[in-house]
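Apart from one protein chain that is not included, each protein chain of the complex appears where it belongs.
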Amino acid sequence: MQNNIMAKAEEAIAAAAKAQEAAELSQFTVNNLWILVAAAMVFIMHLGFAALESGFVQRKNVVNILFKNSMIIAIGLLTYCLCGFNLMYPGFAEDSSGFFAFAGFGLTVPEGGMTSAYADYTYWSDFIFQAMFAATGATIVSGAVAERIKLVPFLIFATLFVAISYPITGSWKWGGGWLDQLGFYDFAGSTLVHSVGGWAALACIILLGPRTGKYTSKGIRAIPGHSMPLAAIGVFLLWFGWFGFNGGSVLSADPALTSLVFTTTSIAAAAGAVGAFVMSYGMFRSYDLSMVLNGILGGLVGITAGADIMSITDALIIGFIAGLIIPLSVTMFDKLKLDDPVGATSVHLVCGIWGTLAVAIFGDCDGCGSLVAQLTGIAAIGAFTFAFAFILFLIIKVTLGVRVSEEEEEIGLDIGEHELAAYG
Amino acid sequence: MQNNIMAKAEEAIAAAAKAQEAAELSQFTVNNLWILVAAAMVFIMHLGFAALESGFVQRKNVVNILFKNSMIIAIGLLTYCLCGFNLMYPGFAEDSSGFFAFAGFGLTVPEGGMTSAYADYTYWSDFIFQAMFAATGATIVSGAVAERIKLVPFLIFATLFVAISYPITGSWKWGGGWLDQLGFYDFAGSTLVHSVGGWAALACIILLGPRTGKYTSKGIRAIPGHSMPLAAIGVFLLWFGWFGFNGGSVLSADPALTSLVFTTTSIAAAAGAVGAFVMSYGMFRSYDLSMVLNGILGGLVGITAGADIMSITDALIIGFIAGLIIPLSVTMFDKLKLDDPVGATSVHLVCGIWGTLAVAIFGDCDGCGSLVAQLTGIAAIGAFTFAFAFILFLIIKVTLGVRVSEEEEEIGLDIGEHELAAYG
Partner (left out) sequence: MQNNIMAKAEEAIAAAAKAQEAAELSQFTVNNLWILVAAAMVFIMHLGFAALESGFVQRKNVVNILFKNSMIIAIGLLTYCLCGFNLMYPGFAEDSSGFFAFAGFGLTVPEGGMTSAYADYTYWSDFIFQAMFAATGATIVSGAVAERIKLVPFLIFATLFVAISYPITGSWKWGGGWLDQLGFYDFAGSTLVHSVGGWAALACIILLGPRTGKYTSKGIRAIPGHSMPLAAIGVFLLWFGWFGFNGGSVLSADPALTSLVFTTTSIAAAAGAVGAFVMSYGMFRSYDLSMVLNGILGGLVGITAGADIMSITDALIIGFIAGLIIPLSVTMFDKLKLDDPVGATSVHLVCGIWGTLAVAIFGDCDGCGSLVAQLTGIAAIGAFTFAFAFILFLIIKVTLGVRVSEEEEEIGLDIGEHELAAYG
């Protein structure tokens, strides 16, 4: 009888253990699924960028943008596979200074199996989610240098930038490197992704010079984009994708965190639209669609660094200020004769810095995100990225050349580089 | 020995309880994730509306539509945050008549914590999902009043409508108010969302008047939209988003219900296309793309009230009839000289009423959705919404004015209001 009962009790323990395992597998499955769905949403951001940038350039340079952005996502995925992932998540050695390490070329499933390396998702989920982020930096540059850059030199720049520079600075924080140890906080990449793209864009447009006829003795000539519907489609798709960008950066489907992040992200985007509306009306007395669209993006970039640690009111303020910044920043870059046809530097660099600083101002994460840490991160990543991009682009400039001829610029890159008009 | 066994048994009970908790957390996580993904899909409907409405208006009024719709989603989210959510889900007091209550300005996580308030999702998930719905009403109006309305007066109208009118009528059913107690059934909002937008659109176009030159002594002038690809992109994105709109309205990832809802929603949309094809060919002897596109939307609006309680055959009939209605309704509004450039009143008001009635005809939900209840809901919400919208728009009309000048209408609102052409 006692043996009988003992057997029953042990049967119960075994059954409970089995149920526990089943519950944990289910939890793992839902967490992993969210990372994959989020990766697909981040992928759609590449369509968002392609549409936005196409819409904001002239009709004669549209094929060129679409070609560049199609190749960037392709090259970005392949180089991240080849070396980027292992540069960004190298597993710094214990005594490492956390500046640089490299886990080797190519991808190999860890020894323990593809579901062994992480608590909440598989090796491949980690790779594909991060890989979708990687090309974003180069895509940001693509818009800023549009309408005058040579195709192949740009693709070479983009390849090396995505393969080397982006993952190295990324490793400093997300790879567990020195900035992470310092307490620098950047939840989903206001600095690591957006300002990195923005710094590279800045370096390139300095070296490339403005579009012919943009800055004349008579003043600044407005060169409006050729399709506002395309631009608007781009911005809405970017907002949609941002739910995956920020929401997936929770790195699990944790209900409290993901739902907070969806909310802060949305509220910041909405407040960005209103901020840009107010400031652009104040500055220009007009209802400026491109400012409102960029205001939405500014709000999204601004909230990205701290989307998981902000209250709704914080998110509203951060987004609203980002929206206010956009018209000011666009005007400032134009005054500096830094020609950026799509406003990428204002959106990604300026609002990226703002969002990273906002963590120090509003954020509340134990022992991290101090003003010193945030400024150090902004400065270090900015200095490295700007220097890398500047030197690389300079080398390409003096060797291959980076700028199309004035005649080609005049007839447009679509015919000049691709012998194809965007519209028939 | 006995103590030993007893300890074992208690260990087993504790282990089983822990497993139970883990399983419930996992279930909560997947339910919550679905609400968030659904919210992102509903967000995409705002792009769908922007594209559809842009496509259906003339080339000279496209920037204006894009500007309005960008601001509406921004304002909609912010006002829902400020007061809409707490007006719509006020928690009516026990002895309340269920007509009006207000839980206060702003959002506050409930005392029990953000995951405590609901069985299947968090406080923020509830908010963001509902907030994405809220702006829809104003977006529907935006299309109907296109091509002749002043920007700022429209934005003021949209703000107050979304902030006050939509949540009050919403509270009557989804907030647990008097219509809910009466047995009125409206699963995902054929009445609460779509006909509400449609009634407001109707009130506005009555007060605003038709576009100049639309109804002449020689008859009705067709004013075709400027981009059928944009319109089609809009409709497909709306269909996609409707999976979140209806599917998310299950308010969990319940497998049986969500999969039924996906199927009824799809079949109704498909049948709507066929219904509109048949009727428009019968009426006009032509293969009318805009009718088919609106037929899809009509089918979607029609199934929305009962997507969770219909058989596939029911869904097919409901969608098909909605499709048949579209060409008839569009023709009827034109005969009444009520000018609606995008057919919003036909799609959202007429098919919204049809879908709500269809619950009484086809639906099978114990003790709810009787014809009396459905008619009461339609009439009460229609009367309140129409009156609110009419009075508000009238006040704006006599104070600020609502209509652009004839010259501005002639040159288009893009140049008139925004000094920017949609296409370069």
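Couple of notes before you dig in:
Just so it is clear, A and B label the chains in written order, and each chain counts residues from 1 on its own.
Heads up, the rule we're going with is that contacts are C-beta pairs under 8 Å (C-beta built on N, C-alpha and C of every residue); 3 or more make two chains touch, one makes a residue touch a chain.
Keep in mind it's a predicted model, so treat the numbers as computed, not measured.
Of the listed positions A:51, A:156, A:256 or A:373, the one in contact with the omitted chain in the full complex is A:51.
Residue B:239 is the one among B:67, B:133, B:215 or B:239 that touches the chain missing from this view.
Contact with the chain that does not appear here is found for just one residue of A:19, A:206, A:361 or A:375, A:19.
Seen across the whole complex, the unshown chain contacts chain A at 1-2, 5, 8-9, 11-13, 15-16, 18-20, 22-23, 25-30, 32-33, 35-37, 39-40, 43-44, 46-47, 50-51, 54, 62-63, 66-67, 70-71, 73-78, 81, 106-107, 114-115, 121-125, 127-128, 131, 151, 227, 230, 233, 417-424. Counting over the whole complex, chain B has residues 2, 5-6, 8-10, 12-13, 15-17, 19-20, 22-24, 26-27, 30-31, 33-34, 37, 41, 58-59, 224-229, 232-233, 235-237, 239-240, 243-244, 247, 253-256, 258-260, 262-263, 266-267, 269-274, 277, 286-290, 292-293, 296, 312-313, 316 touching the chain that is not drawn.
Note that in this section only the chains that are shown with their structure count from here on.
Distance between chain centres (mean CA atoms), chain A to chain B: 32 Å.
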